[in-house]
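FYI, not all chains are in this one, though none of them got moved.
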Amino acid sequence: MNQILVGSRLHYLVKEPTVFLLNLSVAQNEHQATSNESIEISPFQTVDECAVGQSGNRLLRLNALPGELTIAYQATVELHAEEVDSTNLGEVSYEKLPADVLTYLNPSRYCESDKLFRFASEEFGHLVPGYSRATAICNWTFDQLTYTPGSTGPTTTACDVLLQRTGVCRDYAHVSISLCRAMGIPARYVSGYAVNLQPPDFHGFFEAYFDGRWFLFDATRLAPVGGFVRIGTGRDAADVAFATMRGDAECTGMKVWANEQQSGDHLLDPENVQTAVSSA
Amino acid sequence: MNQILVGSRLHYLVKEPTVFLLNLSVAQNEHQATSNESIEISPFQTVDECAVGQSGNRLLRLNALPGELTIAYQATVELHAEEVDSTNLGEVSYEKLPADVLTYLNPSRYCESDKLFRFASEEFGHLVPGYSRATAICNWTFDQLTYTPGSTGPTTTACDVLLQRTGVCRDYAHVSISLCRAMGIPARYVSGYAVNLQPPDFHGFFEAYFDGRWFLFDATRLAPVGGFVRIGTGRDAADVAFATMRGDAECTGMKVWANEQQSGDHLLDPENVQTAVSSA
């Protein structure tokens, strides 16, 4: 498996003592091996790292004083995602879902699945249950929405997006997650780095649960799922904001990258829907 | 400490094979000792019990066939809640909050704290930080809302309630939780049995986090906090619905009770705000 160099560099103008919570470190799990990882804060200061939840999220926390602040993260990641033939991946019946997976059927702040039962049922209820139904939801989301930077904001929900028909990666994920949950398919939000994403940025995509495992999906088709490096997992974007601040600081610049050591030609085409990628 | 007999009896008419997920068993934690617990399903069938999350939630799951169904739960509970003088209980600064508590600062489906930062800050920003600020939020919620059964439904959120000014226990909790989170105070929803609640029913209240512990609050003032028996803990009511069904079943009757073995006179008056009750 090839190596991916990921990283991000964030610049802030801190106006008063400000606590930063950062979700930008690569998650720790068996599907991605990290090496040469570094986090540098300038001016120098120590960072508190803590694990959050069961999915390998690593929260960085620091206390910044007024002035300029740069946060630079990088790591080399080896992905061990498993590629599976999706043909026979089935939905898990409600009575057999593990208890900790059931949580991902509940509605969340930006994924109001409880308002979309009939909507989902009428659009997708006639389809054969299984992995292909989540694919159908992604295709539908891709067809319905127009990717439009700036068209949504931090409080925009899946229902808002279903009406306005525009959004960015986070919104595509929220819509797909909401429709999956409304159909009884557990689904959750994933933030990460993405090889070949243009323009480079943090990416938001999602996972749905079939046959006892989580599989990656991305309704935006902006980058190959096989090149996704997980940062955090949550119910929706509220759980994995890359930076949350308490105090007063202004973001003055940001750079994000995810480059394969060799060409990414072997990565799955974003439109290849036959091969499922299990990474959690 | 006195003993409390809690229980619930739910009747359904099941119209097609239906999976039930039930949150009605008393949670398992060090603050409440349960004995003589029983769950009876009629017609007889086994129930699958599973633990959910870190707070002792116990999910019951059963697969009902068409026909009448009765679910009867009861238990004897000894509460070991600790009563503390609330005077000096302080808010925990953002940089010191445990990682698993940070989650309860995030907005959730029915608690859109991300839309209420300025609202909360203008109403409560001038108050001294600490336990008394959560009390002020409860008092404000109690004053603003009129308890009105039937005025809200399953998709009603804290923002809806802030505008319509009516709600039931679940709505009072959602409003208080949202305002706490918007002020930087971690807060979470608790469902439970409540001694002296009139009319007897499942109850919804909440917890906020001070000085390293969770404390119980109830903006409805309908029953003494010291007589609350926890069923489940979650981000909001979405996580601890007492019954979720997949299939088709109609609730035809319900009885809920929570009785102290002796008189409840020793229980704190709902309006006593000096004594904090730590139960988690």
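Should a chain be cited, it is by its letter among A and B, assigned in written order, with residues numbered from 1 in that chain.
Criterion: a contact is a pair of C-beta atoms (placed from the backbone, for glycine too) under 8 Å apart; a residue touches a chain by one contact, two chains touch by 3 or more.
Computed from a predicted structure; not experimentally measured.
In total, how many copies belong to the whole complex of which 2 are placed?
Taking the 2 displayed chains as part of the assembly, the whole thing totals 4 copies.
Assume only the chains that are shown with their structure count from here on.
Per the centroid of Cα atoms for each chain, what is the distance between subunit A and subunit B, given in Å?
That pair's centroid distance is 31 Å.
State the interface residues of subunit B toward subunit A in the complex, per the touch definition above.
Interface residues on subunit B, with respect to subunit A: 19, 21, 48, 50-53, 59, 61, 63, 93-95, 98-100, 102-103, 106-109, 111-112, 114-115, 154-155, 184, 235, 238-239, 246.
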